[in-house]
Structures are given as C-alpha cells and as structure tokens.
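As you look at this complex, bear in mind that one protein chain is not there, while each of the others sits in place.
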Amino acid sequence: MATRPRPSGAGDNLKRLLELYRTMVRIRAFEETALAAHKAGEIPGPLHVSLGQEGVAAGVCASLRKDDRLTSNHRGHGHAIAKGADPVRMMLELYGREGGSCGGKGGSMHIADFSVGMLGANGVVSGGIPIAVGAAQGLKMLKSDAIVVCMFGDGAINRGPFLEGLNWAALYKLPVLFVCEDNGVAAFTTASSVTAGPGALARAESLGVAGVTIDGNDCPAVDDAVTRLVAKVRGGSGPQFLHAKTYRWTGHTSTDAAAWRDPKEVADAKVRCPIARLEKLLGDRGVDAPDFAVVATQAQAEMDDARAKAKAAPWPKPETAYADVQDVGAAAWHK
Amino acid sequence: MATRPRPSGAGDNLKRLLELYRTMVRIRAFEETALAAHKAGEIPGPLHVSLGQEGVAAGVCASLRKDDRLTSNHRGHGHAIAKGADPVRMMLELYGREGGSCGGKGGSMHIADFSVGMLGANGVVSGGIPIAVGAAQGLKMLKSDAIVVCMFGDGAINRGPFLEGLNWAALYKLPVLFVCEDNGVAAFTTASSVTAGPGALARAESLGVAGVTIDGNDCPAVDDAVTRLVAKVRGGSGPQFLHAKTYRWTGHTSTDAAAWRDPKEVADAKVRCPIARLEKLLGDRGVDAPDFAVVATQAQAEMDDARAKAKAAPWPKPETAYADVQDVGAAAWHK
Amino acid sequence: MAQVTTTEVTLIEAGRLAVQQEMRRDPTVWVLGEDVARGGLWGQYKGFLEEFGAERVVSTPISEATIMGAGLGAALVGTRPIIEMRIFDFVMCAMDELVNQIAKVRYMFGGQAKPAVVVRMPHGMWRNSAAQHSQMLEAWFTHLPGVVVVAPSSAEDEAGLLVSAIRSDDPVLIFDPKDLWGATGRIAEKIEPIPFGKARQLSTGDAVTLVTWSALVPKAVEAVALLTKDGVMVDAFDLRTLWPWDEDAIVASVKRTGRLLVTHEAVEVGGFGGEIVARVVDRLGPQNIKSAKRLGAPRLPIPFSPPLETQVRVTTDKIVAKVKGML
Partner (left out) sequence: MAQVTTTEVTLIEAGRLAVQQEMRRDPTVWVLGEDVARGGLWGQYKGFLEEFGAERVVSTPISEATIMGAGLGAALVGTRPIIEMRIFDFVMCAMDELVNQIAKVRYMFGGQAKPAVVVRMPHGMWRNSAAQHSQMLEAWFTHLPGVVVVAPSSAEDEAGLLVSAIRSDDPVLIFDPKDLWGATGRIAEKIEPIPFGKARQLSTGDAVTLVTWSALVPKAVEAVALLTKDGVMVDAFDLRTLWPWDEDAIVASVKRTGRLLVTHEAVEVGGFGGEIVARVVDRLGPQNIKSAKRLGAPRLPIPFSPPLETQVRVTTDKIVAKVKGML
C-alpha cells in the first residue's frame, strides 16, 4: 500500500490503481470476515461495517504518509486498514483478545493504531472533529509537515462540533483535510430527511473551508481529488473539504438486518460497487479476472489468518483491566 | 410601544417612527440609570449593557405581538424593554430586591418576563438558540400563530448550537426569526478575528435559513426588514434570519472600562448613534428638539422612579431562596 | 380493593405502554429524539408515529444539544416533551442545556418557567459496548439542584414511574436500565403513577440492610436468595428514585439491622452510595451502627473485552461475599 506522497495523476498510473484496488479488497475481506465471525458468536458487541464504502477509505489514504494522522468515526475499520493498521492486531481487538491494538479494551468502535497515525475510531458522532483540528494545531506548533485527515459521516454535519471545528481550522489555517463520507443514512434515518440547506460542502464553505464533492465509489477519482487537496493542505493553504458520496450496503450495525431499507436501493448501490467499478477500469488497462482473483485470494487468506489468530489468542490478563487508567490515583488490582 | 402587528412601511408612518424612537430612548435611559446605580454600588454583580445597540432591539420588537416569544443573550435589557417588560420590575431585579421580575434570583444576566413573552436572558453564549427553536416547535404543535424571536451576538455564531438550531428550524419549518446582533466584538475579542468565512448570513443560508443583512443602527430600516421577515415567519414560510450590524459603545461588562478599545473607533460609532440618527430623520419630518426633550425627560423620569423604587424595596424574604427549586424533593427551609 | 387485570410485558414494553397511555390522555405530551419515528433505538416508541403523527413523534437530526434545549423551549410554551437521549453517554453533548438551562430556569427566573420535561437516558453496561456506551453517572444528577432522578429496574416501576414523570411539572431524568430491557413483569391495563421517593422492599431480614437500584436489582435478589439459604436474612431495597430517595425507609431498616451495604453498578468512588452511607451515619449516629459499606465498580472506564468487563462488574457473588464479610 502506498504511504509515500505522490504529486498527481493516479488515473494514469497502473501501479497506483492496483494499490487502490488491493486496499479496497483488503477492507472488504476484513469486514466480511469480521461479520462472519460476529455471526458465529466469536466477536462480542456490535460491528459497524462499511461494505460498499471502501472507495473512500482507500482513495483518501493513498496520499497519506505514515506520520499523517487520521481521526475516524464509529465506522472505522476501512479507515484503519487504509491507513496501514495491521489487520491481525485489529482482528484481535475486535475479538477482545490479548495483543489487540487496544489491548482488547476498545473493540470495533474504538479501533485505533497510533503507530500508523490512526488516532482512533469514536463512539460519539462528530467526536473526532475537535480532536482532528487540535492534532493539526499541535503538528503545526511542532513545525511538522504532517497533516490530519478527519473522517466523518453525513450524520455528523448536524452536530455542533462540525461548525466549531471547521471555523477553527479555517481561522488558524490548520493542515486538516475534512472528509464527509456521505452514505445517505445516519443510523436508521435518511440523512437528507434531517439535514436542511444545500449540504455538506456549502456548510463548509460558509465556514471558510473550500473543497469539492465527488463520487466516492469512484476510487481513482477520490484519489485524484485527495491528491490535489492534500497538496494544498500540506502546502500551507489551510483546511480543505472533501464531500464523498457513497452508499452503505448493510444496516447500521451487524445486528441490524436493515429490513427497513428499500431492497431496490441496495441492489442499485451494489451495481455501483467501488471494487467492481475499478475492476472495469483495470480491465480496460489489461488487468484481468485471474489477477483480481489473486488479490482477493491473498486478501482473504490474510484475513482468515487474522481470524484464526484472534480466535486462538488468549483473553487479556485480568490485571490489564486496571492498567492505563491514569498514572496518579489509579485503582489497584487485587487478585 | 407597538405590540400589534402592522403590515409594512414603517418609514412612512410618523407615529411608528416616534414609537421606535421612544423605545430606544427608554432603553438608553434604563441602562444609563442602571450603570449609574451600579457605579454607586447599589446594583451588585456585573451588568452587560447595550448602549449604542438600541436600534436593533427597538426595530426588532416593533413588529411583535405580546404573545410572541423572545429568547435573549447575556445583554438582554434592551430586548426586554422593547418586548414590553416593566422597567420597575426589571430594575428591582437588577437590584436583587423583592418584586423583581425573577424575585431577585436572576439579576441582570437572567432578566426575564414571561408575562410579555420575554423568555429570558441567558448566561451562556448561544444558550437561547435551542430554547427558541423548541419554543417555536411547541407553539406550532399547539396551533398558535405566535412566533419566536431569537436574539444572539456575533460571538454566538461560533458555537455549535448555532448550526444545530438553524438546521433544526429549517427542517421543521419553524416560526423563528433569528437575529444576530453584530456589534463587532465578543467579550474582549474582535469577533472577526475568531470568525472564518463570509459571515453570519452565509452560515445561515448554508443551513437552509434565508435572510438579510442590514444596518442595525438604522432603526426604521430594522423595523422595515423585520416587518417583512415576521410576515414570512408568521405566514408559515419557516425560519428567517436577520443580520444586524451595530456597535457596542462600552466595555464587555460594567466593570470593564474598555481601555483596550480604539477610542477613535468608539467616537466614530457614537456619531452613528441610532437615536441621533432617527432624530435627524424625524427632524426632516418636522419633529423638533423640544419634542425629543419631552420623550427623554419622560423616559428618564420613568427610570429614575424605577431606581428609587428599587433602592427603597426590601430584600427578598430569606425563605424565598428555597422556593421554586422543584416540586418534589426540594430542600426545606429552617429559620 | 377491586381486582386489577394485569399483563406480562417486558420493561421496554411497559415503558412504551406508559408513554402511550399518557400521550393518549394529554395531547401536549410528545416525544423527540433520533430515530423515534421508527420506534426508537430500542422499540420503546413502536407504533407511535402511526398513532400520534410526525408532529408528536419527532425524529431529529443528530443534534443532542438541540434535542435537549428544544425540549426545554417547547416546555416553556406549555407542551410536555419526552426527550429521548438514545444512550446515556450522548447526554454529554447536551449538558449545557440540561445542567445550565433545564435544571435552573425555574429558579433563575423566580418561578416564571415550568420546565416540565422528561429526559430518558438508557444507561449502564450492556453487551460489551465499551467506555463510551456503558456509563452510569446517575449520582451526578443527585448533586444537581432542580431535577428529579429516577432509576427503575422492573417493568412495573418503569411504567408507573414514567407516568409520574410525564405528569410532573419538574424536570425528571429517567435512567432506563439497558441491561434489563428484556426483564418481564406484570402491569395493569390502566397504569397508575408510582410516587417518587418510595423504595421497593425486595426482602426482609435483620442481619443487614442492602440498598441498590437499576441494573443491580436482579443481582441483589439473587444474592439475597443465596444468603437466605445460608441463614442470613437480608432487608433489601430497590431505591427506584435517587432524588428524592427513601431515606426514612433505609434509616429505619439500618436502625434494626445495624448493618448497611449499598451496592451500585456505577463507580464506587463518588457514587451515590457515599451519600446514603453519610446520611444514615449522620441520622443514626455511628455508634448505633455496626457496619456501613459500599460495593461499586472500580474507578476505571468500562473495558470492551468480555472477561475484563465481567471483572469490573459487581456480581451476585461479590455482593454475597461483601455481605458475609460484614457479619
């Protein structure tokens, strides 16, 4: 996966396209594997998966360096994988096992891997926005040229932190790329039914943050747009905004069968699958089905391995429940 | 003071102009009297006065009915007087005396008079916004045709409730008129130095709320604009926005001498005094200095009387400290 | 007394029926919150949209501050909103509206305002939901003047306390127990209000007084059964409401038993157990008490991993052991 910066023109670069493809397939394989494990009762608690949205995560993260930071929302598996997190440690975390990236204390909704700049999923809608702008402010203060990407859903633009955070980032010209991953729904509610006005980008612009709206299922287009936006952000032009339209194939959580959704809408969305779409483009460039199968097989093997490791891993040691609360005044563990 | 609705054309109506004038003069007299009383040590706690901003309060409230509601911010004296609150009960409240409109429990920062639809000043910036939209929602549910006016400063547009409340009002097409009283400062900070983007109205529009920007020191212009906006709001067109530019002559509170301000800026603003400005207009219509003096003298007499009454009033009875906490589980008073 | 027909229902259904009854009775009662039009996250408003329409069953944007604040505003013009917070933890996004506004308007404005709102906040640990979806901070609100604090544990109490809450002119905070949504009980066709401040006695005995509420009630009941087998008779109470709370009943009990254990799912440090112990000690005098203890969670966020979560929970065994240690 690409973690180095690259000036522009992803569409013309076959290697780059294959990287985008591989990232999407790995995200898909990770989440399908996790869903199966959840169904089998191996993973506790709910999962928020992003099946159908992989184009955004892959496209956004292709331009990021390892030391760039990313804040995520509750639907963070794809963001983490695209940012370079290790699926084994992620799967261990989803299982709540020893060796999980959060020691089993976070689970899916708090997936995080600081070693690759993934500053964490968040159980609170919009919760990552203030954190992202602060991280950008800190990086600027430290004279780093790393940047911050802040991922959130279309439901998040109705909470106060959206306004505060964008105004803030514009004011201090902070190196943040805001990404609204617009899958059309917020939990069980059609987002447009609770969102007034012309939409996410207009809101951003009214707060001094410019940007673009794109088709988030067109992964190379996301990559192209982000390449340009990241160059601006890293170049000191201040925050930028990406409004990426996509669709979530599944219910809100792994326990929501999404019977409330229009089946036709879901079927239509599946036709616009970002992976299939890129396959078509790659097909025109001479990459064919067996090549795709290799990627898929590798990805599935990687995630099967992660699942097997997670399933076999021990539970965290009981005393770890008492670790990492705080240095001073922490509760003591007694066997 | 006008509390009945009126179709349009304030500028052509001398009686209306005189009403606007009288309201402004009464607000000015109330606050100057309160400031003097504060300086004399008669009024405890800080006062937030609105000297120089009277044009907005008077112009906005001229189109309101008694049963229309108004939510205010920390700088609420003018809003209360313009909405029809009794200056005697207000002054008693500022003094913390028995008979004050809040029984002495609120003081200046929580001035309120529900009997004239003034739902209260608020010690929290933006605090009135969610309350206003909810009041509008309640009124709509009750099939009332009363509307709600929500007053806040230019500092308030940087807090989350601004986004949430406007989106909400637009979504449910609620009868709210939002009024941003833009005096250029937020506490001790130039508001523009902490506000990114094109400004209050653009933010409102991005949230689905249309409106206008006007000169808040031109009281008849405010009245004209509000007349039109209120007609829309009351007519069921949903929320509207008024961005009124004005200037605050004094420091943030009565204990802030405002040494931090550019004296020239203040001097320039005083030239644009909304009262003087209306006097000029009225002069052209044949109203002359002795007429103004009568209004001023009456207003000052009214406020001197309020001050005298407040000064002479007893303190609230000690047991009232224990009243109106809650019906169930309230602390009991023991002598 | 006339015979009352009752039906067995879950706690969630009991709450649903109670709100439905009150919305039928009083057209000014309405509900607002995320996804309520589809029945609420937990099904607690199922069928409401169809019966009461979109104006009284308002599905909102993800705008907790405004959900709370708009509820207050609507109360100030004479309606009676039920503010649904979905999951307790999200009330942190609406604390100004709750703490600085709802709890204070009546007092601050000298009695002019009537903040007759009900705030429902499903709380507590629930199926490995980790630190941001498992909190129990009900103790905070006992320390907040201006509000009533209700924490039911049974279907009957959920129904009766909700009816009281909706009819109350005070702001009433209801902590629905997430972990007990499925608990069943019998409710009457016409749900009667249950007064605030009256504990429910769970068992009688004179060895020790056991006080608890919310999610720990079923565990306390189990513990009492185990202790009874061992000959330890427990005077156990479900407090049901934390403010006001049934001080007189608890003091009278401890006066008899001489021993007090308060147990709650929330963190022990700074929890409401401290208040209860302090009041009982004050009223009876320490010399008249043999033992006064608390059992709550250790002071740490709730971990996701099942065995870690279990470890930090108060369990039946821990209650039994704690009681035995006091004898």
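As written, the chain order gives the labels A, B and C, with residue 1 at the start of each chain.
Simple rule for what comes next: a contact is a pair of C-beta atoms (placed from the backbone, for glycine too) under 8 Å apart; a residue touches a chain by one contact, two chains touch by 3 or more.
As the structure is a computational prediction, the values presented were derived from the model and not from experiment.
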item	value
Among the chains presented, those that the missing one touches	A, B, C
Hidden partner chain, touching residue among A:Leu17, A:Val124 or A:Ala269	A:Val124
Listed residues C:Leu49, C:Val99 or C:Ala188, member touching the removed chain	C:Val99
Chain not shown: contacting residue from B:Met141, B:Leu282 or B:Val325	B:Val325
Touching the absent chain when the full complex is considered, from B:Gly59, B:Gly78, B:Gly104 or B:Gly134	B:Gly104
Touching the absent chain when the full complex is considered, from C:Leu49, C:Ala188, C:Ala252 or C:Val281	C:Val281
Missing-partner contacts on chain A, residue numbers	69, 71, 100-106, 110, 112-115, 119-120, 122-124, 127, 129-142, 144, 148, 160-161, 164-165, 167-168, 171-172, 323-329, 331
Residue numbers in chain C that touch the chain omitted from display	89-90, 92-93, 95-96, 98-100, 103-104, 107-108, 130-132, 135, 137, 139-140, 142-146, 243, 266-267, 269-275, 277-279, 281-282, 285-287, 289-294, 299-301, 303
Residue numbers in chain B that touch the chain omitted from display	44-46, 96-97, 100, 102, 104-107, 109-110, 122-126, 155-156, 158-160, 186-189, 193-195, 260, 315-316, 318, 320-322, 325, 329-331
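Here, only the chains that are shown with their structure count from here on.
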item	value
Centre-most chain, if every chain is reduced to its averaged C-alpha atoms	C
Chain located farthest away, centre of chain B as origin (C-alpha)	A
Chain A and chain C: spacing of chain centres that average the CA atoms, whole Å	37
Whole-Å gap between the CA centroids of chain B and chain C	40
Touching two or more other chains - residue numbers and ranges from chain C	60-61, 63, 65
Overlap residues in chain A, where contacts from two or more other chains coincide	158-160, 194-195
